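Here we show just some of the chains, and they stay where they sit in the whole.
Letters are used for the chains, namely A and B, taken in the order the chains are written, and counting of residues starts over at 1 for each.
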Amino acid sequence: MMRKLRMGMIGGGKDAFIGAVHRIAANMDGLIDFVCGALSSNPAKAAESGRALFLPEDRIYTDYTDMIVKESQLGADRRMDFVVIVTPNSAHFAPAMLALEHGFHVVIEKPMTFTLDEAKQLQQKAKEKDLLLCLTHTYAGYPMVKQARAMVREQRFGKIRKIWVEYPQGWLSNLSEKDGNKQAQWRTDPGQSGKSGCMGDIGTHAAHLAEYISGLEISSLCADLSTVVEGRQLDDDGAVLLRFNNGASGVLLASQVAAGEENALRIRVYGEKGGLEWAQQEPNTLIVKWLDQPTQLLRAGVGYKEPLSSFATHNLRTPGGHPEGYLEAFANIYRNFALTLQARMNGQTPAPEAADFPGAAEGVRGMAFIDNVVRSSASEQKWTTFEV
Amino acid sequence: MMRKLRMGMIGGGKDAFIGAVHRIAANMDGLIDFVCGALSSNPAKAAESGRALFLPEDRIYTDYTDMIVKESQLGADRRMDFVVIVTPNSAHFAPAMLALEHGFHVVIEKPMTFTLDEAKQLQQKAKEKDLLLCLTHTYAGYPMVKQARAMVREQRFGKIRKIWVEYPQGWLSNLSEKDGNKQAQWRTDPGQSGKSGCMGDIGTHAAHLAEYISGLEISSLCADLSTVVEGRQLDDDGAVLLRFNNGASGVLLASQVAAGEENALRIRVYGEKGGLEWAQQEPNTLIVKWLDQPTQLLRAGVGYKEPLSSFATHNLRTPGGHPEGYLEAFANIYRNFALTLQARMNGQTPAPEAADFPGAAEGVRGMAFIDNVVRSSASEQKWTTFEV
């Protein structure tokens, strides 16, 4: 019999951005109860945050090790089923590994880890323990991204020839990390963020989106990373020429100094017979272009004679014209993770639509993307082979 | 001390559209537990629906009277705090009245009731019992609608002169009610929907939005309702010329036979110095036009030097470029209702931003709008005074 799943959270206390997003996403569909948390390494903040979120006192932990160990000792009808890790990148690996070792499924915010090697270790451990590892590549959770992927897979555009993906943001146009902006502080700190700033933070999203929609893999690249704002420690801007494993070419642009831009992830994919365009800020429309027919606007939730892919409709909650957004995309990842976990608990195979959420393999490729891009940017040679 | 609120639901079983939306909205912010339901008048369906939603067996009711009475007998630490009514219009009044009489706060889907008189009775009863009555005029929950209202209130546009509000949908372009479409069946049935179809269903949203943003009231109107699809029992299309209580004029368009339209609610308001435009299908942008300056795109969640109104930011969960949508707008109504109810339980006054959700007064005006529009449409006289 199905039951609600029980979630614990590491990180995500007061003032954290992404922790709150994870909780909303987990709440949305009524499949998950938030039961415990080690929300901050600061005990007072952990307690305050836990209470504000209505956690019972005995499930508010001040230390993730404590939480993982104690929860593992609770009865099967009470202990958390999985743990969510929303700490800075440098603090993903240790709690994730500990959780896996104690038999808990894991949800991790991307990028998966601090180093590629850590990512591979987690992938290995999850496999060994037969546990789910879910990576919240949010943008792959949008219904019209699923529709795009389905149309490419169905060969609607013929062979894919070109992929242009861009991700401009403007929020790091100034040296905000010296100005009290906490998000800026850790994201531009090599000790917390890793060897890349912009490419690690948002370039990985763009790369994942390109591979996810196209079903292709980047095989080589030529990167040009910059640190535009003086005094910054990591790249805040970059462009990458891409080659894919089917011979298609592409370009990936990412910037956090594109002044005046919000979160303008956008992708265009062109094949022999047509192309598609999707922009995260207007996510319910998929623009489909044809060589010899008028451009079509495919809209989330609308019932066409030739219906949207089941991969799109499975991830929708409302009919056409009732816009769903970022939080729903995020919730789709949680919902699919939960449906897959529930199925597994009931000895069932999840539907392919439910099983479609990013995991360790995507996390490893994301970490490899960072490595390859940084290596290429430092090279005087044009092309760098993408190595994992 | 704050605690999560406990919600019961009447209607909204399997296959219902709006019940699921209410549950998502109530779930989203982790302020509300869904504890009991009389989800269908069909006992088997009620049970099946309740289980699928993880309700405990003893809180799955097959009859709303039963639920209200039994819940009122539970301990204060267990019984529901409020009830949500998501049945067809004709079945709003009786459970709402019963709930109020038993001391429960009430959330009702709009339009509030079947007749204007019923709405007034509920308004009176809620006042008498000092209970909250919340009406889910969803579109008033959007942050950029709040921003629009705030800007008008701050006299940014000078005196308001013109309001154009339009609400085209296309889903009733055929006689779908004869084709097994359940939503079409009850919405076009005078016995369940009331004396108007299109104007009751969506015209009321448009009228509320116009009054909410402008802070004005419709004082007279000239309506032209049509039943475009042969065989339909209620209006499916209409246009209304409006006069507001400050002398401004306006037009309200609503149609459910605008083939190819989804849910395209849009409003434009013009004052002496500028105007604004908001479209529900792209809800995170407020277009602000000026007499002598370039048009501005105000975007939800962006931190401008001159910041968005606190009424907008209070209703946002994410930074700029992370689109929120219909479900978040809906959740804002629940969240504000919950914050207000929590404040009241703690003897506090809610913040004005939290107290800003539609209630009985708006519901009564909505029912009056239906009455006046239907009366005007039948009249050969141009203008009909808006009476409540």
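Note that a residue touches a chain if its C-beta (ideal position, glycine included) is under 8 Å from a C-beta of that chain, and two chains touch if they have at least 3 such contacts.
Given the structure is predicted, the values throughout are model-derived calculations rather than measurements.
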item: With 2 chains placed, the number the full structure-file assembly comprises; value: 4
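Operating definition for what follows: only the chains that are shown with their structure count from here on.
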item: Cα superposition angle of chain A on its copy chain B, in degrees to the nearest 5; value: 180
item: Centre-to-centre distance between chain B and chain A (centres being mean Cα positions), rounded to whole Å; value: 34
item: Complex interface listing, chain A residues touching chain B; value: 2-4, 17, 20-21, 23-24, 27-30, 34, 53-54, 169, 261-264, 280-284, 299, 301-302, 317-328
